[in-house]
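Quick one: the structure is below, questions incoming.
Note that one protein chain is taken out, while the other chains of the complex remain in position.
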Amino acid sequence: MSTPAVAASAIAREAGSLRHVFRWALPVAVILLVVPWIVPQYTAILLTYGLIMAIGALGFNLLLGYTGLLSFGHSAYFGVGAYVVALMVKYLRVGSMELFLLGAIVGSVIVTAVFGFVCVRYTRIFFGILTLALSQVLWSLAFKFFWVTGGTDGLRVPTPSLLAGLATGTGDKTDFMSHAYYYYVLVIFFACVVLMWVIVNSPFGKALQAIRDNETRAEFVGVQIWRYRFVAFLVSGVFTGLAGALWVPLNGLTTPDIMHWTFSGEIVFMTVLGGFRSFAGPIVGAIVFNYLKTYAVGYTVYWQLLLGAVLVALVVSLPTGIVGTAERLAARWKKGG
Amino acid sequence: MEVLLIHLVNALLYASVLFLIAGGLSLIYGVMRIVNLAHGNLYAFGAYVTAWAIGGVAAGAPSSLLLVLLPAGAFAAAVLGAALEPTLLRPFYKRAEEYQLLVTFGLLMILEDLLRFIWGPYPLSASELFENFGSLTIGDSLYPTYNFLVIGVGIVAAVFLWAFIYKTRFGVVLRATSQNMRMASALGVNVNRVYVQAFTLGCFMAGLGGAIVVPGQSAVLGMGVDALVLAFIVVVIGGLGSLEGALVGALIVGVVREAGIAWFPEIELAVLYLAAAIVLLVRPAGLFGRP
Amino acid sequence: MSLLVTKELVKYFGDTHAVDHVNFTVKHREVLALIGSNGAGKTTLVNLISGLFPPDGGQILFRDRDVTHESVHGRIEAGIARSFQLVNLFDQLSALDNIALTIFSRDHKTKKLVSLASADGAVWDEAYEVLRLFGLDAKARMLAGGVSQGERKLLDVAVAYALKPKLLFLDEPTSGVSTREKAPIMDTVTSVVRSMGISAAIIEHDMDVVFNYSDRIVAMHQGTILADGTPDEIRRNEAVRTTLIGTADAH
Partner (left out) sequence: MPGMMLELERIDTFRGPAQILRGVSLAVQHGEAVCLVGRNGAGKTTTIDSIMGLLPVRAGKVAFQGRDITRLPAHQRALLGIGYAPEDAGIFPDLTVEENFQITSWLARPGGAGGAPAPAGNGYERIFSIFPEVREFLTRRGLHLSGGQKKMVAISRAIALSPSVLLLDEPFEGLAPVVVTRFIEAVKAIKALGISVLIAESNLVNATRVADRLYAIDRGEIIFRGQPNEVFQNEDVMKTIRG
């Protein structure tokens, strides 16, 4: 908020022109399409993780960036997505990814509807603490009901079949994940990006931004605040739930860790890293964070220290995140040149 | 009957520690309107320092010396707090709440690993003091005497804090600053100094909680993060920013948790979180909070 | 023929009678000025009528319908809109977006999640037209937080106007702007209001503005209505001169 004019002009410009979006989106899409053929499998799998987290962060940012609500409970919806899939495997012997996604959507709609009903009446720190507390309820349940959830051992999820059995991971799992599954995730990622882009640029999205900017005035142009917040909460949670469902086959295992509030913190982190005042921020942030964390974990046991220092430095010096800063630099360069 | 008594003492034991942590968190919020996500790690820091002093440096020393070393963790946490507030937090008071939470979340991560860096990944124990105290019998059962010390410290801390806040000059200035910072500064109160003092006091309380808890249970990584969430439940129930609220909230959480452990161990934590959510629904600002 | 009538409207804050049994009317197609010293109850009255908080007693009738307990949303639907004394805009949205959002909301289009706002040409045309009406079309793409104070005041009125109300409350449309900007703002606002045939109730302190631009003046004092009449009547009113102007020796 230190430089509102700069930060927000990004949104105004972004929302303004489709052409601007395509100039950026098309090359990025092309790169994403060819990546599995040019980079090592391991890198492609990391990118898959990144894309999945990007979907989750995109959902999260509908609340933070566009509605002005900081949730510390998004691990809950991610976890619901993942556990719904794991439980479908365990109890229903389902193996179809499409059914998984359907189940995750249904599950996260139910959970976010209940949580949202409670939470949207609060704002600021109270919203944050309430979402955190509610998400911890789910965490403690996943933790304690080990005969259902496997407790800290978690639940295993085998490689699913994609597109109603068209592609199955019977062969090399790494190969399957870095190609077939990568493209599967990529298509859903594209769909989610387009959908979210439409949502934030819809009249509904404008209403959310109005609520974020000025709640009282929003009410006085006829926006019924709670309802809009509730719908935003629902959409946000479902996106993150979907990410959880996509994540679990890739990871092969789900544990209560992903329900813990510190994982919510990571979702917040990646969004801020990318820049929560811009649409692309959470996407960039999620992908970068995923690499950052992987390398930090591999590089030192003190990876938390490293990431914590990055976060503090980021908040102190680059509050608009990677995308916000890049846009500012680009604008300055353009002006200068 | 004595089972019930033991449960009650356990509840008080738990409430004492929780009050120290949550009271500090609430005090800091009450004065400077900042929620310090790293607060639990200051509690853990206090535990580690005391465990290191009692279990490491002075191991084998007589109980009286160990007892003198017990508050080391509290003072260490206070010093850390006094260093952190002006450097890391002060620039954020005028920024949006998101940034305050983020910076303290970053601090949480840093402190978590600093503990690992300094004291390694294994639990640090100070059980010598705990054992030296021996145990007494309640009915037919043996109960560790040390636990009564913890309860005693909790009670003394509550009384002391009450007197400090309501009976001293500093307390009056502190309350004035928390109620209307602008007005306090216009009356000659150096608000920055009050902030450092309040933050230091809050960290001292958290550190004290860690210090007295560590002889009975070891200092482990992750204890700070767990404690923070429990402290949140306490302040949500009691009302963010209210010390009375922290006290009542800690007692409620202590009793509910002990009852949970006794009768429905699977959902003990879930019940706590649900209790907090219900209180928020009925009284959004908590039992003692002001909206 | 009255558009709005309040009957014995009451609001207490602690032991102050902010609005004390007020019977206030606004007629069709009039520009009314609401005057009175600090704390006379003008803004409280507008807050009660626009629904910011509920009254402690009395009734509000709008077009013969009781709206006393109606939600803010319901009152806007009925045709009551307002601006704010301290500018209350969506600062991170462009001036055009501020208006467009209002139109979307008015037309119940904000419920649409999956349609691009930019695709609805009719709304943007209308939004642009509203800006043009208020002389703000050159600032359409600028962020509301970034235009001058005078333009912000106008934009605030424009947002309320875009709701197509039948009754528009304006809370000090010229406060906080320099002397130079005062008259142009009032010229613009009153000409829009008059040409569109809607009623406006304007809270104002500046007597120049009040006498020049209003058809009728209601003077409040300590929560009650002290006088009600044409500018000429108010100018001659002894009670107004002694209590509000502070001297019977007015020019």
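Which chain is which? They are A, B and C, in the order written, and residues in each are numbered from 1.
To be clear about the criterion, contacts are C-beta pairs under 8 Å (C-beta built on N, C-alpha and C of every residue); 3 or more make two chains touch, one makes a residue touch a chain.
Everything numeric in this text was worked out from a predicted model, so none of it was measured.
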| item | value |
| --- | --- |
| Which displayed chains the hidden chain touches across the whole complex | B, C |
| Residue among C:Gln149, C:Ser191 or C:Thr230 that touches the chain left out of view | C:Gln149 |
| Option from B:Leu25, B:Leu89 or B:Ala184 whose C-beta touches the chain left out | B:Ala184 |
| Hidden-chain contact residue, picked from the options C:Glu8, C:Asp187, C:Asp208 or C:Glu233 | C:Asp208 |
| Touch residues of subunit C, complete complex, unshown partner | 14-16, 35-39, 85, 87, 145-146, 149, 152, 172, 175-179, 182, 204-208, 210, 244-247, 249-251 |
| Subunit B residues that touch the omitted chain in the full complex | 169, 172-173, 175-176, 179-180, 182-191 |
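Just so it is clear, only the chains that are shown with their structure count from here on.
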| item | value |
| --- | --- |
| Set of chains whose contacts include both subunit B and subunit A | none |
| Far-end chain from subunit A, centres as C-alpha averages | C |
| Most centrally placed chain, judged by C-alpha centres | A |
| Whole-Å gap between the CA centroids of subunit A and subunit B | 33 |
| Subunit B-subunit C separation of Cα centroids, rounded to whole Å | 51 |
| Approximate Å spacing (C-alpha centroids) for the pair subunit A, subunit C | 43 |
| Complex contacts: residues of subunit C adjacent to subunit A | 50, 52, 72-73, 76-77, 81-82, 84, 88-94, 97, 100-102, 104-106, 109-118, 120, 141, 143, 145-146, 159-160, 162-163 |
| Subunit A-touching residues of subunit B, taken from the complex the two chains share | 35, 37, 88, 91-92, 95-99, 101-103, 105-114, 116-117, 121, 225, 229, 232-233, 236, 240, 265-270, 273-274, 276-277, 280-281, 284 |
| Complex interface listing, subunit A residues touching subunit C | 4-5, 7-9, 11-12, 15-16, 18, 195, 198-199, 201-207, 209-210, 212-214, 216-224, 228, 231, 235 |
